[in-house]
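For subunit A:
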Amino acid sequence: MKKVFAALICLVMLMAAVGAMAATQEITVFRQNEPTTLDRVAATIDEAGKFILWDTSEPLFRIINGATELSGAESYTYDEDTMTYTFVIRDNYWEDGVKVTAQDYLYSFQSMVDPSNAYGYISDIYCIENAEAIYAGQMDVAELGVTAPDEKTLVIKLNEVTPAFLEVVPLYPQRKDFVEAKGDAYGNDVDNFLSCGPFKLTGWDHNSMLTLVKNDKYWDADNVKLEKVNVLISNDNNARYSAMLNGTLDYWETNDPDYIAHFESDAGFTCVDLYTPTLTFVLFNGQDELLKNTKIRQALSLAINREFFVEAMYKSVYPPAYGLTSSAIGINGVALRDVAPEPVKVLAESVPDPRALFIEGLNELGMDPDPSKVTVKFSISSGATTDDTIALYQAMWGEILGINVEADVSEWASFWTDCKAGDFQIGTLAWSGEVDISFLFNLFLTDSAQMPCFTYSEEFDELVKSANKSIDAQERLDKYAQAEKIMMADLAAIAPVCYRVNKAVLRSNIKGWDYNVFSTAGHRYVYVED
Partner candidate 1 sequence: MERLLEVENLRVSFHTYAGDVKAVRGISFGVDKGETLALVGESGCGKSVTAKALMRLFDRTSGEILEGSKIRFDGTDVMALDKKALHAFRGSQIGMIFQDPMTSLDPTMTIGKQVGETLVIHKGISMRDAEAQAVELLRMVEIPNPEERVKAYPHQLSGGMRQRVVIATALACNPKLLIADEPTTALDVTIQAQVLDLLRDLKVRLGTAIILVTHDLGIVADFSDRIQVMYAGQIVEEGTKNDIFKRCLHPYTWALLRSIPQENATGTTLYSLTGTPPDLLLDIHGCPFASRCEYCMQICRQKMPERTECSGTHAVSCWLMHPMAPKVECPIPRGGDDARE
Partner candidate 2 sequence: MPFFHTVGWKQKSHGFESVFPAEIGKGRKMIKYILRRILYMLLVLFIVTTITFFLMHCIPGDPLTALVQKLPEQTKINYYAKYGLDKPVIEQYLVFLKGIFTEGTLGESIRFPGRQVLDTIQRYAGFSSEIGLVAVLIGFVVGIILGTVSAIKQNRLPDKIISIIAILGISLPVFLLASLFQYLFTVKWPLFPTLGWGTPAHKILPILCMSFSPLATYTRYMRSSVLDVINQDYITMAEAKGMSFSQVVRRHVLRNSILPSLTILGPNIADVFTGSFVIESIFAIPGLGSYYITAVNDRDFPMIIGCAMFYTGIYILSLLLVDILYVIIDPRIRLTGDSN
C-alpha cells in the first residue's frame, strides 16, 4: 500500500513537473489586412485569405522550406505523353468528421472555372484541358480535364507542359454540400467555413483577430505541436512594435533599420533575413517619343545610382538590384542568380558614361542633343516615400544626365490605370515574382503585355516560351538568364532598382519556422520551446 501510494505521489509530481516545464503552445502572429474571404475560389481571394487557408485547409502539395512536398496527396504519378497527373488522396477528415474525398478537390476545380464565379487567378488553371473555354462560357463544366474516378483518386489532364504545376495550381478541396448550403456567405465568417487542415477556425473578430485551434481530425495531428494560433489584424507599424515589446505579438516583419537594430541586440528575439521576390523598378514607356530609343533607356537605367538610392531611402536594408530577380526566385532550390550575373551590372561595365550614351540617343532621335532641354514626366503612386523618391530621381538623373524630371503623383488605382493605357512616360513601382519563375518573364511577353513597358522582342519571346515548355531545370534557367539579359540590358525595357529584403523578428523560443517566402506550410511545424 505504501509503495503504491509513493508511486502515485511520484507520478503526480512528475506530471506536475512536466506540466510546469511544457510551455504554452500558443503563438500570436499578424496580418496587415483583414482577409477578404476564406473561399479559395472567390474572385477576390487575397493574400491574407490564402494565408489562413494554409492552416485551415489541406492542399495536395505544400512548399516546405523551399521544396515541394506531398501533403493532402499520398502519392502521385505523371504521364509525360498524355500530360496527366494522377493523385492518390490521403485519408483525412473535415472538422465535422466527414472524410475528405477526391470529389472535394474536383468540386473546387469546377467552381474555379465556373464563369459566374469570376475567379481572379484563372490563368493559373488555363493549363488544364478545356479550362479556358469553360471559363469563357464556351464549353460545359463537365468537359473539364479534372476527374475523380473514385474517392481516393484525382486525375488532372493538362493541355500543355506546365513545369510549375504543383507549385502554382491551387489544389485545395471544398465541400460541395456545405458550400451550396451557405451560398454567397461561404467563407465570410466562422460558422460559414469548414476546416480540414492542421488547424480549425474557431474565432473571427473581423478587422481585429482570427483564432485558430489545433484540428484533432487532421491526418497528421500527432505532429502538430501548436495548440493555438492567434492572427491579429494590424496595419500600423508602431502598434506592432509595441505589441512585440510587451509580448502581445510573437512574430513580426520589418524593414526599418532602427527597429531591426533594437531587436538584433535583444537576446529574447531571433532575427532572420527574408528574401522576398519583390523588385522595385523603373518602367519605361517604349512607345513614347523619347523613350522608344534603346540608348535613352539604357542611359536612364545606368544613371540610377542604386547604392546611393538604397542608402538614402532604406539605409541599405534593401540591396540594390541589377537584374530581374534576387536569390528568392529559381527552380527547385537553384536560384537564377546562381546561374547568371545580374545583366545591368555587366552593362554598366561596358558603358562608363551614361550621359554620352544619352546624348547619342538624342542624336539618333533627331532631337536637340542638349540634355538640359529634356524634361521627363516621372509617374509614381502616392505613399509614404513618394516625396523622397521623387527627390532622389531628380537628383540622380539631374546630376548624371543633366535632364529635368517632373513628378506626377496619383493614387495607385489611377496610376496603374494610366500606365496600362500607356498614358505615362516613366513610372516607378514594385512588382512581386511568384514561385513559378516563368511568371516574371511572362509579364514581358509581346502577346501578354501584362507589364506596360511597350518594348517588344521576338528573341525574348522565343526564349521564354521555350523555357516555359521545358522540363529540364538547367535548360530553363539558362534560357531565362538569356532572356533576362535581353530585357534588362540589351533593351532596358525596365530598370531594376532594388530588391526587398525584410527582417523576420521572432521570439527566440519559437522554433520550426519556415522562412522561405513562398512557403505554404502554415504553422504546421512551428512549436514553442521550453
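One rule holds in what follows: a contact is a pair of C-beta atoms (placed from the backbone, for glycine too) under 8 Å apart; a residue touches a chain by one contact, two chains touch by 3 or more; residues count from 1.
Selection criteria: all candidates are chains of the complex that A comes from, given by their letters.
Keep in mind it's a predicted model, so treat the numbers as computed, not measured.
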Which of 1 or 2 touches subunit A - same complex, any copy: 2
Residues of subunit A defined as touching candidate 2 within the complex: 33-34, 36-37, 39, 42-44, 46, 115-123, 126, 132, 135-136, 182-188, 192, 205-209, 232-236, 238-239, 242-243, 245-246, 248-249, 411-414, 416-418, 431-432, 439, 443, 450
